[in-house]
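Apart from one protein chain that is not included, each protein chain of the complex appears where it belongs.
Presenting chain A:
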Amino acid sequence: MQFRSVRTKLIAVLLLLLSALAAATATATLTAMKRDSEVQTRQFLAVGGKVLLEALNNRAKQLSSSVQVLAADFGFRRAVATAEQETIESVLANHGSRIDASLMLLMSPGGELLASSEKQLRASDVMPVFNQSTQNSNAPVTDVLQLAGQPYQLVLAPVKAPNLIAWVGMGFPLDMPLAEQIVAITGLEISFVSQHAEQFKLYISTLDDNSAQKLPAMLNTLINQPGLPYENPEQDYVSLAIPLDKNNQLWAVQHLQHSRWLDGYLAFRQQLFVIFGVALSLTLVVGIFFARSITQPIKALSYFARRIGQGFDENIPVQGKDEVAVLGRTLSAMQQDIKQRELQLRHNAEHDTLTGLFNRTAVERLLPVILAQHDGCIIIVNIERFKHINEVLGFSTGDILLQQLAQRLAQLPQAPDLLARLGADEFLLAYQHRFTATQLAALFATALLGYNVDNSHINLKLCIGIYPFSRQQSSVNDALRRADIALENARQTPQRIAEYLPGQDELHQRELTLIRDIPYALESGQFFAVYQPKVDIHARSCKEAEALIRWQHPTLGFVAPDEFIRLAEHSGNIGLITNWMLQHVIVQLATWRAAGFTVTVAINLSVHDLLNPKLAEQILQLLHNYDVPHDAISLEVTESAIMQDTATIIAQLERLRKLGIRLAIDDFGTGQSSLAYLKQLPVHEVKIDRAFVKDIHHNNNDALIVKATTQLAHSLGLVVTAEGLENPTGLAELLQCQCNKVQGYFFSRPLEAEKFSAWIKQFPEQNQQWFAQKERQ
């Protein structure tokens, strides 16, 4: 069973226990009492039965004596001896009345009925008694029997003169006086009953009329179980039947009034019920109070614990020294411990373990308050080249530096309202007023110089991004992002300090959008390739082109390749773009070749692509898949890309070159590499950057550089392509510089595939228009 509360349970158990005890006691007591009563009843009835039989026996003896005396009376004998019917009848009547007999009879020694006071009496009626007498002819015999419809105690005595001449019988009725006499002796009511072939007849009863009327219905049961007391629910008596005659024809039924013991029994039971009722009520009341005394503190403690769980401060709700109070004190101690630990956890959660400053979590909690209260500025400071310091001086030194910087930031002439360490070497300072860049530079001057770590003297250079904010204008995210943007911009400035300018955030957002959209744009066909012809200016032919990627963004419109390629390189998505380009160009080449149009198309690779060890394999696979010869594509690599990891990239280029793919260095001359690299690079071609070409016709220096570079490249066996030719004058210069090929708007801007194929088909016929101009000059 499930109880909703301890109180209910306790009370239920108590009540159950007591009830069981009470029920057991009551059952045992009442059962014993009832059994005792029954035993007493039975004994009483048994004794009553014996007394009755004894009384009848005594009466029989007395009657026998009387009859015997009568039978010995000489006058009686003489009268009997006369054998005169009249004389005999009168002497019977006369002598019978002497002893109050109601019925008189005379029988011959042979058993014939000689005379009788009841005319309808037959000898056979008396036979049951007479048959007993013949055995012993000298003594009188008695029995109870039914004569002429009445129960009699009949005495048969011999008449001797001096030999046996007759039997005289005297009958004494079992009548009401006798019954009352027996009632007086036994204390039991009595009824006389006859049985004749299953028919029962009630003669006399001392019971009241009502009970007596109900008696005949019970007689069958009663008489069929002689000696067993019978208790009829309809009657107020326990009855016992006792056979009176030897043939069991006549019965006495004795009745013991039930109520005699029943009253006592009922009264006692009533008392028991009252006692148990009172005991149960008391138990209930005591149980409720006792249970409440237990559950009330528990309830209070439960509430207490819940409040602790919710983080409230509460006083212990229970006093005393019992277990509940101990539990209360334990909970209270627990509350203190929790509070302590919570503080510790919160401190840990919001503080940087290295510097002890607030961390980013704390910033997110504290910054909104500052942002909401005043105008001010947020400054993010970053140690320049901290990675380098870590590498050179070790991480422990780096950590010490960070700790010292943290101290100095905390002790700036103008202490920040919030100082936190955001990440590795990034600190945040929040002020409730604004600074100009100059003011800040001055402010931070003290934080830069004179760090002494393990006897090394270190000066730091900090990048500082400032975000001036207006009250209630920025969210924490915006503020942090804008400060970050400013920091990013600061890295690009010589002073390493930049203030966030309105709109930068939007640019930043645009870049994020572009970065996010690149993968989907590649799949959904927003990108397309254009082809810019590379014209052999000596042969005046065009058999090559450079493939360039274009992006038409559905919402932002045309996106400049420089922008999204830079973003793709930063976000690591450049590989996707290169793969798309390779696939697209090779498919296009296959299409053209199928149309009988052969051209070699150059594809740009980024440094990321070159560092991919599977690059050569992937290109080979693509060429194979579309059945495009290896020399149908060429690859272009920027000079600056090569500078990143020269050895790996050179190995990669070697591999590609062995596949028979032509390689070119793009944007040559803009990188910071020395010419020394050039001889190591396994390339076929050098493409001179447009910066030297576009103004070549009126800039002698450019012309000289181009000429020298061309000569150098030629001497190394490389083909030279000039990029960015825009006018015919430049073409003449380039021809003079011995450049092999030219790419630029002068010949054609980058064209979409169909236009390009059309352009290149008409080039051999129409090339005079470009070269003729030169001739005209």
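Rule of thumb we're sticking to: a contact is a pair of C-beta atoms (placed from the backbone, for glycine too) under 8 Å apart; a residue touches a chain by one contact, two chains touch by 3 or more; residues count from 1.
In the analysis below, contacts and distances are computed from a predicted model.
The unshown chain of the complex is recorded in UniProt as "Methylamine utilization protein", chosen from "Cytochrome bc1 complex cytochrome c subunit", "Methylamine utilization protein", "ABC-2 type transport system ATP-binding protein" or "ABC transporter permease". Among the residues A:F74, A:F289, A:Y520 or A:F558, only A:F74 touches the chain that is left out of the figure. Residue A:K160 is the one among A:K34, A:K160, A:R307 or A:K707 that touches the chain missing from this view.
Those residues of chain A that touch the chain absent from the view are 72, 74, 77-78, 81, 160-163, 165.
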